[in-house]
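There's a structure below that I have some questions on.
All protein chains but one are shown in place.
In this document, chain identifiers A, B and C correspond to the written order of the chains, with residue numbering beginning at 1 in each.
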Amino acid sequence: MTQLTMGKALGAGLRRAMADDDRVIVMGEDVGKLGGVFRITDGLQTEFGAMRVIDTPLAESGIMGTAVGLAFRGYRPVVEIQFDGFVYPAFDQIVCQVAKLHYRTRGNVTMPITIRIPWAGGVGAAEHHSESPEAYFVHTSGLRVVAVSNPQDAYVMLRQAIACDDPVVFFEPKRLYHSKGEVDLDGDIADAAPMGVARVVREGSDVTLLTYGAQVSTALDAALAAEDDGISIEVVDLRSISPVDYTTVTASVRKTGRVVVTHEAAREAGVGAELIASITEKCFHYLESAPVRVTGHDIPYPPAKLEKHHLPDLDRILDAVDRVLDRPNSLSGVQL
Amino acid sequence: MTQLTMGKALGAGLRRAMADDDRVIVMGEDVGKLGGVFRITDGLQTEFGAMRVIDTPLAESGIMGTAVGLAFRGYRPVVEIQFDGFVYPAFDQIVCQVAKLHYRTRGNVTMPITIRIPWAGGVGAAEHHSESPEAYFVHTSGLRVVAVSNPQDAYVMLRQAIACDDPVVFFEPKRLYHSKGEVDLDGDIADAAPMGVARVVREGSDVTLLTYGAQVSTALDAALAAEDDGISIEVVDLRSISPVDYTTVTASVRKTGRVVVTHEAAREAGVGAELIASITEKCFHYLESAPVRVTGHDIPYPPAKLEKHHLPDLDRILDAVDRVLDRPNSLSGVQL
Amino acid sequence: MTHTLNPSVETSTDLDDLARLLTPDGRRISDRQLDPWIEDLDREALRGLYRDMALLRRLDAEGVALQRQGQLGLWAPAQGQEAVQIGTARACRADDFLFPSYRELGVQLVRGAKPADFILAWRGEMHSTYNPYELNTATPQIIIGAQTLHAVGYAMGVQRDGTDQVAVAYFGDGATSQGDVNEAMVFASSFRSPVVFVCSNNQWAISEPVTVQAKYPIAGRAPGFGIPSLRVDGNDVLACLAAMRWALDHARTGKGPVFIEAVTYRMGPHTTSDDPTRYRSADEVEAWRRKDPLTRLEALLRSQDAFDDAFAADVQADADRFTAGMREAALTAVTRPAIEVLDDVYAEPHTGLDEQRTRFAAYLSGFEGEGDAS
Partner (left out) sequence: MTHTLNPSVETSTDLDDLARLLTPDGRRISDRQLDPWIEDLDREALRGLYRDMALLRRLDAEGVALQRQGQLGLWAPAQGQEAVQIGTARACRADDFLFPSYRELGVQLVRGAKPADFILAWRGEMHSTYNPYELNTATPQIIIGAQTLHAVGYAMGVQRDGTDQVAVAYFGDGATSQGDVNEAMVFASSFRSPVVFVCSNNQWAISEPVTVQAKYPIAGRAPGFGIPSLRVDGNDVLACLAAMRWALDHARTGKGPVFIEAVTYRMGPHTTSDDPTRYRSADEVEAWRRKDPLTRLEALLRSQDAFDDAFAADVQADADRFTAGMREAALTAVTRPAIEVLDDVYAEPHTGLDEQRTRFAAYLSGFEGEGDAS
């Protein structure tokens, strides 16, 4: 085991994937000499050359569209979108081409493209640099969507995503790039848990708290705080947000009977909505109270100084926990 | 009252809005001489001239981005996206500009842009011509999203959307363009129900069936069929899918205690997910069974000959009604 | 390019400033730069080009007819564009990879598409028919311009393989306005990728004349991106073939991308759903009919005594066989069972979709025997 930041773990995952398979190509803005604005691809161009680590022109649709062409030719492009808010110019290529080509060609053409997206807020950034666009991709049939929450998953799941014959949108919480953890650099990805599997990161019996990405650590903090109040929270790191591992999720919900979902993205038609709708359907008779969402507000991402009021934090999660437990909470007595 | 097809009603609404306010500009591909591929803008260029009815170059981002500029200059652009599947190249301008500019400028700049989208399937079309992308816009804070289901609403809601100072994504079910209905051409839009209000199109007591767009008539058919079985279905035409009129929706659910939601779009993180999550939260103690979704599958839109297996139809809705009523249905006994 | 305050920008498309080898009345004229590229063309080769074009015209007419008869959902006619489609596609090597748009029926034909391939997609049975890797030709693209980037990416892959295939991006005049097409030129230029852009400027994008997209010859745009371009008579199959051979050679030998604007005309409606009388004059169409690609090649062949009744009958028989195959494919088409709408979404197992399959199968089983839902 090696102690690595998530950023370094991602870089190591890329390096390993490139070494294992010479059809793996890294491409994006500034991924070469600079090593990406977050230095995730640092050193890769020196090691693998400019033919495999491509500084592209500044055009996201161009990046995605040429990645499709490379995939047509049998390559496995790993595309870096510089920031979450810059994925939209590539949306058409992602939705109409990347997601649909396998279906369109009845399986003749595969699109093993990994779309890496430095993701979400909490880093005091300028507008468009803190977005949580995952629901757009979750709603897009033909894509797989994962989000990592720790260096070990970052290292393994990135390699699994690259090895997957389907397109994978791979969300990397920017705010965790510098957080450290133990990474097993030698393991085989086939031996690790598949990227589609959720993980119970803390067991509990009163409430199931579902989340993914950087919110996992906030959720763990909340669970710890709740313990003092005698509340036992089970925290599930979804890891894959499309498809969701409902085997793990429903097992937890059937045990606790109470659900809180938290994510940074806006609430309306977000991932939380899907989770609650599916859970309600699958576990209706186990539910003892209405599942509650703790999410970003339905607003454009606010200026940096105000983002702390937008992002779900420990207090808001605990308030929601009180709600699902029918304890006094901020909405007690509020007529909606 | 005048008998009009929905297509003609939309045209009449546009004509009226242009006559009422000379800042209203119609723009898009083929909207001029041709009158649009669906003839919705037929005659408008002859009547209002090429300065107000603009045949644009073939570039959706360009159309949307120049509409933003026109709005900056005080115009009220009504943009036609030729087909649902061609809105994605404009996604960046919609998400990052149209939806965010009012927030970004703290209210100094308004974006009274109406984005008309001929929408959804059931017309035997080629790939990309039958998409239901509404959830993408519902998830995008800063936009309003409406869907019409009959000529009268088409006429009134289009004018309301154009008069609204916020951007409105306006979905027009292609399959209803030729369906007829009575339209009051003289009414004042201020006297009509606001576009944000849902309508109970059929009262019932056993099940609430929520839908919008072309599915409204399928839902009514289902309600009629269910009646023979002694089941009383209340059908709600949401009309506005963002924001949803939860006053109307929750009143119905509290009455019936059982909910089916139906839409053509894919299920995962779709509008139905949001509806069920919100309803569960707002009406948990009234629910007698798990709300059920009847939606398109989580697949790219299939080839025309197979679309009938993708689109929710009467049988699939009735099957879901059986489910929420805990009657025998297709999933009885299926372990999931 | 130097700095200037008064660049000489043309403001109209001069339709006669074209590279050409065959006049509208069928005379072979010389073009110093193009001539060398078709020196090898003998009588049989010329007859082969005619045969292809005639077959394309017939299959196109058959498609329109089948659509009218309710056998197809839609058809996008290629009539008038036979020369550019056949000429450029014939210039390609079998291992070059072509990315056509929905209208490039002739490209698919040359690449080996079978009668059924022209039927099953437009009929709505499947989104695509042939396996792209068997014809080295992508499924025709419907999203305007998107395929140009795929071609560039494919060409970037060829560069990485160190081989000498060329990727070809086909698109229309309207497509040149799309961001994607311009980004494709940027990427191709920056990476000097072996790709040929073939723009069939058929004067119309549905109801919009090319002047809505460009107030100047389209071929003039590529050099600004560092890409050599050529404006060719798109109704002259010899010029199209020669230009494409030059372009492919340029790309194949590491000199980078090339842009060809083939000036042609969409004789028919945009699609069978379109009514072009709403936006263009019969005179315009008539004027273009006099530039027909088939009649001019026929005239050349006749002048060489290479076109006689036997040849005409043979071509006709070929076409009859092909169109009979199309009709047959339409009439015998079997729509796939309902459950298959869920096939091929993912290449690997997917828990979400697998669950939906279980549910849908359970649902469908309720109809068994009814023969309706499958």
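Note that in this section a residue touches a chain if its C-beta (ideal position, glycine included) is under 8 Å from a C-beta of that chain, and two chains touch if they have at least 3 such contacts.
All values reported here derive from a predicted model rather than from experimental measurement.
Looking at the complete complex, one finds that the omitted chain is in touch with A, B, C.
Screening C:R47, C:H150, C:R231 or C:R336 against the full complex identifies C:R231 as the residue touching the chain left out.
When the whole complex is considered, the residue among C:L120, C:A219, C:L294 or C:V341 that touches the unshown chain is C:A219. Taking the complete complex into account, A:A125 is the one of A:A125, A:V168, A:L210 or A:A265 that touches the chain left out. For chain A, the list of residues touching the undisplayed chain reads 29-30, 32-35, 37, 55-59, 61-62, 85-86, 89, 124-129, 267-268, 297-300, 302-307, 309-310, 315-316, 319, 330-331, 334, 336.
Those residues of chain C that touch the chain absent from the view are 1-7, 9-11, 17-19, 33-34, 176-180, 182-183, 186, 189-190, 192, 211-217, 219-232, 246.
Hidden from this view is one chain, which touches chain B at 25, 51-52, 54, 56-57, 59, 61-62, 64-75, 89, 92-93, 96-97, 102-110, 112, 141-142, 144, 164-166, 196, 242-247.
Going forward, only the chains that are shown with their structure count from here on.
Each chain gets a centre from the mean of its Cα atoms; the one farthest from the centre of chain C is A.
A simple rule picks the central chain: find each chain's mean C-alpha point, then take the one closest to the mean of all protein C-alpha atoms, which gives B. Chain centres here are Cα averages; for chain B and chain C they lie 36 Å apart.
Taking each chain's centre as the average of its CA atoms, chain A and chain C sit 40 Å apart.
Shown for chain C are the residues that touch two or more other chains, namely 126-127, 143, 179-180, 345, 352-353, 355. Residue numbers of chain A whose C-beta contacts span two or more other chains: 61, 89, 92, 96, 103-104, 141-142, 242.
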